[in-house]
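Entry: chain A
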Amino acid sequence: MKKSSMFDLLVLVVRRDLILAMRRRADVLTTLIFFVMVVSLFPLGVGPEMDMLRKMAPGVLWVAALLSSMLSLVRLFSADYIDGTLEQMMLSPQSLSMLVLGKMVAHWMVSGLPLVLVAPVLGLQFDMAVEALGVLIIGLLLGTPILSMVGAIGAALTLGLRGGGVLLSLLVLPLCIPVLIFGSGAVDAVTTGLAVSPHLSLLGALLVLALAFTPWVTAQALRISME
Partner candidate 1 sequence: MNALDIWMREYPITYVVLGSYAFAFIIFAIEIAMVRHKRKITLAQISMMREAEEVE
Partner candidate 2 sequence: MLEVSNLACSRGDHRLFSGLSFTLSPGQIMQVQGANGSGKTSLLRTLCGFLMPDEGDIAWRGENIRSLDEDYCAEMMYLGHLNAIKDELSAVENLRISAGLSGLDLSDREAIAALRRMGLKGKERLPTKVLSQGQRRRVALSRMLVNDAKLWILDEPLAALDVVAVALIQELIAEHLAQQGLVMFTTHQPLEVAGMDICNLTLS
C-alpha cells in the first residue's frame, strides 16, 4: 500500500467512471441516439428547403447538444449518491474539487465527446460546408466541457430531489446560453465570411473560467446536498 497523490485520484475517478460507462453502454448510447433524433426531427418540422436548413444547422446542433447533455447530467452524481459512494468520496483525504473535476472529465468523455464526433455527420444532413463543419467541431470541443461543468453544479444542487431532471434543466439551461451563442455564432461567422477567432477565443475564455471555478462550486453544492 502506498499513498496516492491528487493527480492519481483524478485518474482513478476518471478511469472508474469510464469503466462504469463501458459496462452500462446503453446509458451512453441513449444520449447519443437522443441527440441524433432531435437533430433529425428539425427538417421534418420546418421543411426540407436546403437554404433554410443550412442556416439553421449550427443552432439546431447546438441546442440538441445542450438538451442531450442535460439528459445525461441527471445521472452524474445520483448513482453514487444512492449507493453511498458519494459519502466515501466526500471523506477522501484529497480535495473534493479534484474528485468532482474527475467526474466532470469522465462525464464529458462519455456524453460530450460522442456528440462532437457525431455532429459532423449530422451537419452533412443539413448540407453544411466543410469549413463550417470544422468550426462547429472546434466550437463543440470547447463548449461541451463547459456544459458538463456548469451542469454538474445543477446536478449537485438537485441531488436526490423529486423531479430532479426537469428541475436540473430549468436551473442549468439559462446558465448555458452564452455557450450556445458563441458556439453557433462561430459557425454563422464562418459561413458569412466574418472572423471566427473572437467567438472561439471567448468560448475558450469561458472554458478556462469554468475550469477554475465550477469544480469548487460543485463541491460546495455537494456538501450542501449531503446534509
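A quick word on the picks: all candidates are chains of the complex that A comes from, given by their letters.
What we mean here is this: a residue touches a chain if its C-beta (ideal position, glycine included) is under 8 Å from a C-beta of that chain, and two chains touch if they have at least 3 such contacts; residues count from 1.
Since we're looking at a predicted model, the values are computed, not measured.
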* Single touching candidate for chain A, where 1 or 2 all sit in one complex -> 2
* **candidate 2-touching residues of chain A, taken from the complex the two chains share** => 1-4, 8-9, 12-13, 16, 19-20, 23-24, 82-85, 87-95, 99, 226-227
